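Removed: one protein chain of the complex. Kept in place: all other protein chains.
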Amino acid sequence: MTPPDRPTLGVGLIGHAFMGAAHSQAWRTAPHFFDLPLRPDLRVLAGRDADRVAEAAGRLGWAETETDWRRVLERADVGLVDVCTPGDTHAEIAIAALEAGKHVLCEKPLANSVAEAEAMAEAAARAAARGVRSMVGFTYRRVPAIGLARRLVAEGRLGRIRHVRAAYLQDWIADPAAPMSWRLEKDKAGSGALGDIGAHVVDLTQYITGETLTGVSALMETFVKERPLPASAGSLSGTAGEGMGQVTVDDAAVFLARFSGGAVATFEATRFALGRKNGIRIEVNGSEGSLAFDFEDMNVLEFFDGTEPAERAGFRRIIVTEPEHPYVAAWWPAGHGLGYEHGFTHQVVDLVTAIAKDEDPAPSFADGLQVQRVLDAVERSAAADSVWTPIAAQDPERTD
Amino acid sequence: MTPPDRPTLGVGLIGHAFMGAAHSQAWRTAPHFFDLPLRPDLRVLAGRDADRVAEAAGRLGWAETETDWRRVLERADVGLVDVCTPGDTHAEIAIAALEAGKHVLCEKPLANSVAEAEAMAEAAARAAARGVRSMVGFTYRRVPAIGLARRLVAEGRLGRIRHVRAAYLQDWIADPAAPMSWRLEKDKAGSGALGDIGAHVVDLTQYITGETLTGVSALMETFVKERPLPASAGSLSGTAGEGMGQVTVDDAAVFLARFSGGAVATFEATRFALGRKNGIRIEVNGSEGSLAFDFEDMNVLEFFDGTEPAERAGFRRIIVTEPEHPYVAAWWPAGHGLGYEHGFTHQVVDLVTAIAKDEDPAPSFADGLQVQRVLDAVERSAAADSVWTPIAAQDPERTD
Amino acid sequence: MTPPDRPTLGVGLIGHAFMGAAHSQAWRTAPHFFDLPLRPDLRVLAGRDADRVAEAAGRLGWAETETDWRRVLERADVGLVDVCTPGDTHAEIAIAALEAGKHVLCEKPLANSVAEAEAMAEAAARAAARGVRSMVGFTYRRVPAIGLARRLVAEGRLGRIRHVRAAYLQDWIADPAAPMSWRLEKDKAGSGALGDIGAHVVDLTQYITGETLTGVSALMETFVKERPLPASAGSLSGTAGEGMGQVTVDDAAVFLARFSGGAVATFEATRFALGRKNGIRIEVNGSEGSLAFDFEDMNVLEFFDGTEPAERAGFRRIIVTEPEHPYVAAWWPAGHGLGYEHGFTHQVVDLVTAIAKDEDPAPSFADGLQVQRVLDAVERSAAADSVWTPIAAQDPERTD
Partner (left out) sequence: MTPPDRPTLGVGLIGHAFMGAAHSQAWRTAPHFFDLPLRPDLRVLAGRDADRVAEAAGRLGWAETETDWRRVLERADVGLVDVCTPGDTHAEIAIAALEAGKHVLCEKPLANSVAEAEAMAEAAARAAARGVRSMVGFTYRRVPAIGLARRLVAEGRLGRIRHVRAAYLQDWIADPAAPMSWRLEKDKAGSGALGDIGAHVVDLTQYITGETLTGVSALMETFVKERPLPASAGSLSGTAGEGMGQVTVDDAAVFLARFSGGAVATFEATRFALGRKNGIRIEVNGSEGSLAFDFEDMNVLEFFDGTEPAERAGFRRIIVTEPEHPYVAAWWPAGHGLGYEHGFTHQVVDLVTAIAKDEDPAPSFADGLQVQRVLDAVERSAAADSVWTPIAAQDPERTD
């Protein structure tokens, strides 16, 4: 749907694993369904291993490759850098890209520490002053049901928010025999379930409610403290040989929280909820209405309208596939649901649109920093007998 | 199904509001469906107001009435006293009844304070030595799906328990215009959502897992701090006239917890979850399997068997209406579900059976005390910046 | 709730198997929860075997017994006869009872043939002229969610009805090794799944829509044509010894139908839907709204309001436990669901109320006859290459 005469936006992607594949599909697909003001050009893919990046570029649809991400930043044909590497490299790459005048899309969590995230947010603010844009990749915001949830809250249909219950439930390492990976190393991943998936529900609940978390009380746990090293240690820098590796991140994090409007919340992030595969569950109860979402049924939003007479009130199962719903008009007829990857496509749409409009896209690096501060407060509370740990008010740069 | 020649157990019921009606239906119904070793005789109903208790006795099926509960304890034709009064009177009545040699069934929560509950548990221990039995009324244990849940855990089908998430969600005072009642006064009710409904999920999760809570971190909230007094102040002792009354209990309590086997848990009890009417939700994730229950679909237990091959694994919706399921063989054919009140009938069955066998029924007053200690720890943690608050190990008298 | 000074209605129950037990629980329970104009007196239970009826009377709460149902009709202390025998005896007993001036409640299906049902409806009409009332026991009408469904249709919330899909799914004889029973013999049962459970969905869909079926096209099947005789042949008259018995009724019946308002329908009744225990599923689509019900979640009615904007429209899951819902105010707080047996209690309420008001209760024998005519048309269509088979218009005596 993007006309061929639209100006081009050259994209350089750093990283080609799971997230790299998802982002590539989004860059490829968005212009076919949406009328983008700029036509993405999948110009260059960067990865450390020349053979592997070449293979990936062919598979994922990128025109050229680089083995040093710094070369991507030097290219005149690249206008935007998309950072899909592990969290320990986000700050360095993203800041350098912004300083090189490239727009940046950075995967979540923004960084592995508050200090890094602060540096990134500062770099983003400086860049924005020069018209260079940045966004952090909380893609689940772009699921139509989540967009509808936010809209209903913004319209006042929930009234005052009183309760939030949020859980991100996976089970992929519930088996103690599941092998080590970089996601289980604190050096690489920053944290475990907390940063990887807990960050999503922190962002989503703040996005839906339009409020921020003001404090937490937390508990973290590593159920399985060592795991077999993978047959090929290639994916684990710093480890060698056979035997067992130390899990240095949390398997699960649970926390209580307050929202800025006074709501009381429970949060849970775990990779040990056997049988739950990607269960992002969010419920919000307000004085006028309630919402419930579960990613395992991602095209549905449940909504309770408390203004209905009790005789006919009930949670209604809205199939979020109508043209009236966020992003949906570009796709298929009602009832023909979308999948996981569509959130990434919508992310491209929103990012490219903001860039063309010379506006700051959301969620900004400042938003990513704020989520990082929540994660940090969770870790500090868990380390201090779960004591209540306030979270500093949001930065003025926060976009929503 | 109870033969007419069975010995009689004279029952005296104190209180005739919601719980009194539920208990009466149970006492009336149990012998028709179960072969009880003792035939309950609904002998006497006690209430303070002579007219109202007379009306209730006729309605609920009790032979005689008393206006002073002490008279019930003096009657030779009463072998068991069933305490269905507000929590502030439990200790006095139950202890006196036990000392009078009457078996006691006491509604939950056992008492309004740990001190009271301790006195009750001590009285129960003394009475048990004389063959006088006592039980606390955590009836939801008697829902067949809950009994099945416990059985599956006990059989090892969940393996090691890693996560519990429990919530008891109601919404009956979500509207700030809902009037005051004794349940909102700390003097009468001890606490709000915490003791009234939170106590149930504490008991249920301990019952299902066979483990106890070892510590909590909590947050409590009263969203609506004053409410209109009811038109008739009759139900509110100590308040008079029109205008507003102070809500002195929690509207909601949330807490993190650990179980004795190391599991990490979140708990929530609220009367402000708009649209949730009696949502008792319990999920348990173990190393081998998982369970999920919601009282809003009370005849169903969901079970995930992690030993199934991934291709065919999934949460199975067990309709807990088979003769193989707890209590069910006495009722209807498969698929013909039970309702809320059946838990009370099953409670009568278990209680009468234990009395006849000269065994201590479960849950004992010691169990009730242990739940009280959890509630107390929740309150103390909430009052101390949510700091982690350990719970003393269970008493030896604890029955399960 | 029925005051003790209300006039008594002496009840005589014929039959004490599954239905006898359910009716007994209803007669016992109704006056405790509802303010009945007449107080039921469980006077006499009739059964052929003296020992068994004596045991049943004790268990089910009946004062006296008879071994000949005719004796029940002669008793001055019996004002109402409740017929819970197999279908082949309904006509004889019910007609005799009506002629003896007794009100009659007769289990469904009304009879095993149209001719019998016609005779019964005629007897009922004659009796009604003398103030003697009769009702056929389509108890599922009394499930609150079904009552609400009818109310929503009557209020016009569905607009013009276009589709009905109804299925009654059980699986209790899916196993070919399940033994013979009288329910599998045409002589006793009249038909198989069709009359036993199909009759219910015919009645329910007509009740909900307020329309009648005008024609059908049908297919019937007996998957397992012979089955092992039961260890004790007691329950099977006419069969003797060991070995196999012939199944002479349908295992499953499916049919297409039209309703009087033009709606198109599919119906299914089967005892071979493995995994479905008592799945009474009814969906109705109208020009303005839709409904869906499944007895496996019996406290819920799903309602789609087509007048809502598409953005927020969805099937809402109404938990039918509010005081505003049919029958519910007499029971428990919202969210505390009812069970299978409550429909029978509500049936007693409606029947006794109608008798006291000197009105004809619904569903009448004429209604039962009309259902019988539908079943007969189904059998005739199935026997004639599924050809469309019209159903005569309803009789003027039909009550709704």
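Which chain is which? They are A, B and C, in the order written, and residues in each are numbered from 1.
Following the convention adopted for this analysis, a residue touches a chain if its C-beta (ideal position, glycine included) is under 8 Å from a C-beta of that chain, and two chains touch if they have at least 3 such contacts.
What you are looking at is a predicted structure, and each value in this text was computed from that prediction instead of being measured.
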Just one of A:Pro3, A:Gly243 or A:Pro309 touches the chain that is missing; which is it?
A:Pro3
Identify the residue among C:Leu36, C:Met135 or C:Ala252 that touches the chain left out of the display.
C:Ala252
Just one of A:Gly61, A:Gly101 or A:Pro176 touches the chain that is missing; which is it?
A:Gly61
Taking the full complex into account, find the residue in A:Glu92, A:Glu122 or A:Asp297 that is in contact with the omitted chain.
A:Asp297
By the contact definition given up top, give the residues of chain B that touch the hidden chain.
148, 152, 300, 302-303, 305, 309-319, 322-325, 334
Residues in chain A touching the chain absent from view
1-4, 18, 22, 24-25, 28-29, 32, 58-61, 170, 172, 276-279, 295-300, 319, 321, 332-342
I need the residue numbers on chain C that touch the omitted chain, in ascending order.
162-163, 165, 167, 171, 174, 176, 217-219, 221, 223, 252, 254-256, 258, 262, 264-266, 268, 270, 272-276, 283, 285-290, 304, 306, 313-315, 385-388
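Methods note: only the chains that are shown with their structure count from here on.
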Through what angle, between 0 and 180°, must chain A be rotated so its C-alpha atoms fit those of chain B, rounded to a multiple of 5?
180
Which chain has the mean of its C-alpha atoms lying nearest to the mean of all protein C-alpha atoms shown?
B
Quick one: report the Å distance separating chain B from chain C, using the average Cα coordinate of each chain.
36
So, what's the distance in Å between the C-alpha centres of chain B and chain A?
42
Set of chain A residues in contact with two or more other chains
313-315
